[in-house]
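Note that one protein chain is taken out, while the other chains of the complex remain in position.
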Amino acid sequence: MVIVMAPTCTAADIDTIADAAIEAGCEVSVSRGESRTIIGLTGDVAQFTTLDLRGMPGVADVVRVTAPYRLVSRDHHLRRSTVSVAGVPIGPGTVTLIAGPCAVETPDQTLQAARMAAAAGATLLRGGAYKPRTSPYAFQGLGEAGLRILADVREQTGLPVVTEVVDASDVALVASYADMLQVGTRNAQNFALLQAVGAAGKPVMLKRGMNATIEEWLMAAEYIAQRGNLDVVLCERGIRTFETATRNTLDVSAVPLAQRLSHLPVIVDPSHSGGHRDLVLPLTRAAIAAGADGVIIDVHPRPDQALCDGPQALVDGDLDELARVMRVFPPLVGRSRARGPIAFGELVTLEDGRVGSGIR
Amino acid sequence: MVIVMAPTCTAADIDTIADAAIEAGCEVSVSRGESRTIIGLTGDVAQFTTLDLRGMPGVADVVRVTAPYRLVSRDHHLRRSTVSVAGVPIGPGTVTLIAGPCAVETPDQTLQAARMAAAAGATLLRGGAYKPRTSPYAFQGLGEAGLRILADVREQTGLPVVTEVVDASDVALVASYADMLQVGTRNAQNFALLQAVGAAGKPVMLKRGMNATIEEWLMAAEYIAQRGNLDVVLCERGIRTFETATRNTLDVSAVPLAQRLSHLPVIVDPSHSGGHRDLVLPLTRAAIAAGADGVIIDVHPRPDQALCDGPQALVDGDLDELARVMRVFPPLVGRSRARGPIAFGELVTLEDGRVGSGIR
Amino acid sequence: MVIVMAPTCTAADIDTIADAAIEAGCEVSVSRGESRTIIGLTGDVAQFTTLDLRGMPGVADVVRVTAPYRLVSRDHHLRRSTVSVAGVPIGPGTVTLIAGPCAVETPDQTLQAARMAAAAGATLLRGGAYKPRTSPYAFQGLGEAGLRILADVREQTGLPVVTEVVDASDVALVASYADMLQVGTRNAQNFALLQAVGAAGKPVMLKRGMNATIEEWLMAAEYIAQRGNLDVVLCERGIRTFETATRNTLDVSAVPLAQRLSHLPVIVDPSHSGGHRDLVLPLTRAAIAAGADGVIIDVHPRPDQALCDGPQALVDGDLDELARVMRVFPPLVGRSRARGPIAFGELVTLEDGRVGSGIR
Partner (left out) sequence: MVIVMAPTCTAADIDTIADAAIEAGCEVSVSRGESRTIIGLTGDVAQFTTLDLRGMPGVADVVRVTAPYRLVSRDHHLRRSTVSVAGVPIGPGTVTLIAGPCAVETPDQTLQAARMAAAAGATLLRGGAYKPRTSPYAFQGLGEAGLRILADVREQTGLPVVTEVVDASDVALVASYADMLQVGTRNAQNFALLQAVGAAGKPVMLKRGMNATIEEWLMAAEYIAQRGNLDVVLCERGIRTFETATRNTLDVSAVPLAQRLSHLPVIVDPSHSGGHRDLVLPLTRAAIAAGADGVIIDVHPRPDQALCDGPQALVDGDLDELARVMRVFPPLVGRSRARGPIAFGELVTLEDGRVGSGIR
């Protein structure tokens, strides 16, 4: 940490700060220039947080030069991590496809979507039973009934389940059904929820807040890690910008950046960032090409009847291309497509037999 | 709602949409132009939300032309509302000052800050017992012990208490101590929390999400209102932009805009938006001049020792000017300063006698 | 300037940097911590710009701790400046009202708008002869014919003229008619234009780029100042954010901030930031209350027939309130309203006699 003193600061101001820092356990070095004095502090994150230096007399600016996170930092864990979700790896050697319906609506819709997902190469099933919606008048999800549907479909397809939890008090219930807990963009700084999923004993997919800097996103992950859970997968899903042609702006640069700053796997949600079906495949290709450890994609058997986010769900006709992308792009970036923990060859035939050949 | 059809749409596409809209209870009118067909729907918010028109064949764009909220809309409640917090009004006739420490740290610090607040003209006390912090290593608040301190200080000063709740499961506890519940910017789309405060039977101050449009902010208020609680005060506290010279960018235009769209009172937090002590008074003046129904301000007896947001807290030396602003600006915009529910004349003398004369 | 070295840097890396900095004339001090080495440089702006330290081996980050501008900096000129526009002051003692039509359309419209402006207390006339428009199909201004109209109206009303120049090759022509040259938001980083107005010998009003940080805005002013022209007035006019309810988001905090960083006067354009007539008066009040040295406002005798930005122009019915604001707010912030260089008492009676009493 670097403290830049105001031109008007006194020698006593400098001493006060140096003393406080030394007392907190930091090493201190003072650079007196003609116009500016700069105080350098080195030491540990936890020491700095006890110091509120900005409020002290004579301080012009405080510049943090080390990351404010520790457990999720790559400085502390040089090799990139692989998170295992019921045996399915998400990490640097593979590209994992997670797919399924945005919202669980009926057993049939969910099963059909799961089969579409598997046909395209998915090894994990996504599906929401609790839906955070901007409007209180919109469909809010089936709740526990939705979780039961997901569990049934898992049994039928062998696909482990990733599902969102929106309130700390629901974590135990959702964790009893899910293989991986998802924290959504609107809860990315719901610290009570982050701590609860940190204690739930299940892998967590943490979406980036749509207004979160990469650093804040990693701080949110640190909240989960601090409760003893390092099985966290970061998910870039677009940030809010002035551009309104897309629902959010996919920050594809965040993939290599977050991977350099943190050892955690980083995946991409091309469905929610763009908000248009036409963008999903180009953004999927871009995500894998940029080095993403996986992608999470909405698929729906009848998007025009979807209760949530129909316009962005892939349909049958898109699945061949998705399967091709999952087959040809990972090798170009030195990876294999993630295989599921079980053989699911028999799943890939849809009822109408049209898709499914892609992944052989 | 207006549906813009693609140039390539068919007559059947148009019919399908018109039929669906009529079935949902909307009035439909179709404008066929040479290049474009436009379908106008009129009817109620709730009807539209059951239609997912964007996913239907032939649709190029869907443009909403009525507000997606109802209970908080000024269309449905032409006169602007006044919310009463333990007898203190927040509304169009007054400018209410809410002040106090960012975080409750000790009984003494809280009492001193409350006295500073009262001296400057505050009629409500703010103070955080639960603090949502970006870093898990930062001070997270005293919890229920902090609530007890606030209740004690209320007894000593007569100032009703505004305090934040961060998790739905804490709402009953916090409501048992507080006169007004605050929902913070990071929880502005924590829908479980919004619904819980909606059912708690206490007035709510809803901070704008730092990435929320004005419409999304009003939708969050609608979540609270929908549970039967219309005692909601909106609080503009800055939005996230590319500018880094301030912590957030105070969107002062949001004050008149939100007041035109909603009947709810709108106040401003000049402390958290700017993040610098020097900005608090200019932004306070700007907020009142723009028509805010109140302001909420951090004060601290010893900001250099504050455990949270010290750099933005006003100190003793600022209070005379704050008191002057509260006295001279409200009449210029046709308002009086909000008076507390009780006489608090004896509170305004600080121990050192320096401030307090301002509000006579 | 502070250079943060990577944990993996070598002693040779540190020496290389120190040597380069010393050679450039900087003072260097090295703080070696256990985990991080920090190199502090002190010296002059011009020295730093010759060093491209970020690209050097072993460097993790470079943090600038002094402002990159000099001539416009308040560090180099402690007292805030007053700029005189044909005798009308813009600066810390006054609040100057600049008003007029967005675009010059006809002699009559311009004269009527100028009379409205004067009636509300304006001492400078704005009006565009060259209009930068997003669409090539929109009205682009009258060019030199518009400048002649402005000169005629100046003669009839005594109001000095502020008008925009959009291309470096037009500067001499526009300067031959105008009393103050305006550089618009879209040209805020058109460096050829900035240099040309810097050499034109007339005061300049520099609008903030809608995507410019405060620092970049001051750097643009530095371009003008570097050509020998320190008569620059900064104009905050809203920045681009995710919020679409307003045309741009007025960054009212930029007023006190820019005044702290620079000695130049800072005014506000409440018309173009909000984009709605209803917002102009609240934002004008907010600007003056926040400490602006002036405001620039669109007025139009017939906004429904305006060729440019009609929806935001004030009309006759708003002028009484504008005049009242100009009369009662400046004294509250320790200022007087700027008086024009001439008596213009006879101008304040509009044809219908309704307004004009306000400014006596």
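Residue numbering begins at 1 within each chain, and the chains themselves are lettered A, B and C in the order written.
The rule we apply is simple: a residue touches a chain if its C-beta (ideal position, glycine included) is under 8 Å from a C-beta of that chain, and two chains touch if they have at least 3 such contacts.
The shown structure was predicted, so the numbers you read here are calculated from the model rather than taken from an experiment.
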Touch with the omitted chain, as defined above, among C:186, C:260 or C:324: C:186
Among A:57, A:92 or A:291, the residue in touch with the chain that has been omitted: A:291
Touch residues of chain B, complete complex, unshown partner: 2, 4, 7, 27, 29, 31-36, 38, 40-43, 60-61, 63, 65-66, 75, 240-242, 244
Interface with the undisplayed chain - residues on chain C: 45-46, 49, 52, 54-57, 68-69, 132-138, 140, 166-170, 186-187, 189-193, 209-211, 216, 219, 222-223, 226, 240, 303-307, 310-311, 313
Residues belonging to chain A that touch the chain removed from view: 211, 213-215, 239, 241-246, 249-257, 260, 273-274, 278-279, 282-283, 285-291, 328-329, 332-333
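To be clear about the criterion, only the chains that are shown with their structure count from here on.
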Homomeric contact chain A-chain B: same or different residue positions, threshold half: same
Mean-CA-position distance for chain C and chain A (Å): 41
Centroid distance [mean C-alpha coordinates] between chain C and chain B, Å: 31
For chain A paired with chain B, centre-to-centre distance based on mean C-alpha positions, whole Å: 29
Touching two or more other chains - residue numbers and ranges from chain C: 241-242, 244
